[in-house]
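Encoded as structure tokens, here's the structure I'll be asking about.
Shown here: the complex without one of its protein chains, the others still in place.
Coming up: subunit A.
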């Protein structure tokens, strides 16, 4: 890696024990094993202590040197649903994209096939971070921990380390994806962590852009569209929550427009789809487009909430409890949507360019049904073989 040689010039504090101590001190503020007490405590007490102590560590001398090219970006979480769209978009717009991925036995080959550079680092190991930031102008952070792993390792500890490191190394823009309404639901761990991260970024003194998202259309395919096509049972809730789903490709596109827009600097934007949908509406739409009825199993939200309470009692089901935490949000009759007119105006985007859910699902079903038809035609010959 070319960057390794220049690493020596970087603030060594980052990797030094003292620095690590600072990180872990801030980490103690975060409620890793005090989960239960956190949730039962009054809202004020449960807020994380958010301070940025990165400024103290910044050596003033790094301002000089070869200026980084504004087209060099680092995407964190590049293999995710949104991350890969961000990478594609960036590559297509002519950026030099570096992707931070966890070291894995099977590397993210598709990113390299597209022309991105892949660097290995693990957010839960802060000493691996600085090398990846060398020569980077903008960091786009779309990482979220996988559901099966403890939420805090990546989402809080890792992010804090990354942001502090970005500050220390003079990253000129930090783009962070958060969740809409995350400040209103401190009882949901992921949302609380996102909210705290937002505050941490705002305090860090970086030039930032925070984008709050509502929901991705891509998630609906696996949740509803595929089961309906497979004639399997679809599980839905009777929750009245409405979510304004958005296409990840649109999110990526708007992100880059916002990122380059001076007026959006140090702003908190919320991206929402053109219309907010309830679960029932989405299922009905899928049924109509697929041309077959879904086998819907409706689970009352109360059951979810009860299960969550139940699972919280056991240490080994804690993660499950976290995952079910959104049931609180779902039952709260919230609408996950915002009027986008101001945002469109700020970014100079035409609202007609934003994909609607109807169109998205229609495209999906048209393509899938066509594919199935082709396959059926082929299978007539292959049947004999079997």
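As a convention for this text, a residue touches a chain if its C-beta (ideal position, glycine included) is under 8 Å from a C-beta of that chain, and two chains touch if they have at least 3 such contacts; residues count from 1.
As a working rule, contacts and distances are computed from a predicted model.
K.L.:
Tell me the UniProt name of the left-out chain, picking from "Two-component response regulator", "Methyltransferase type 11 domain-containing protein", "NAD(P)-binding domain-containing protein" or "AP-2 complex subunit alpha".
P.N.:
Matching "Two-component response regulator", "Methyltransferase type 11 domain-containing protein", "NAD(P)-binding domain-containing protein" or "AP-2 complex subunit alpha" to the record, the invisible chain is "NAD(P)-binding domain-containing protein".
K.L.:
For a quick check of understanding: of A:202, A:223, A:280 or A:356, which residue touches the chain that isn't displayed?
P.N.:
Answering carefully, the residue with contact to the hidden chain is A:223.
K.L.:
On subunit A, where is the contact patch with the chain that was removed from view?
P.N.:
69-71, 79-82, 84-85, 88, 91-95, 104-106, 108-110, 112-115, 117, 142, 144, 146-149, 177, 179, 190, 213-223, 225-226, 229-233, 235-237, 243, 245, 249, 253, 256, 260, 297, 299, 304, 307-308, 311, 314, 316-317, 319-320, 323-327, 329-330, 336, 353, 360, 363-364, 367-368, 371-372, 375-376, 379, 382, 386
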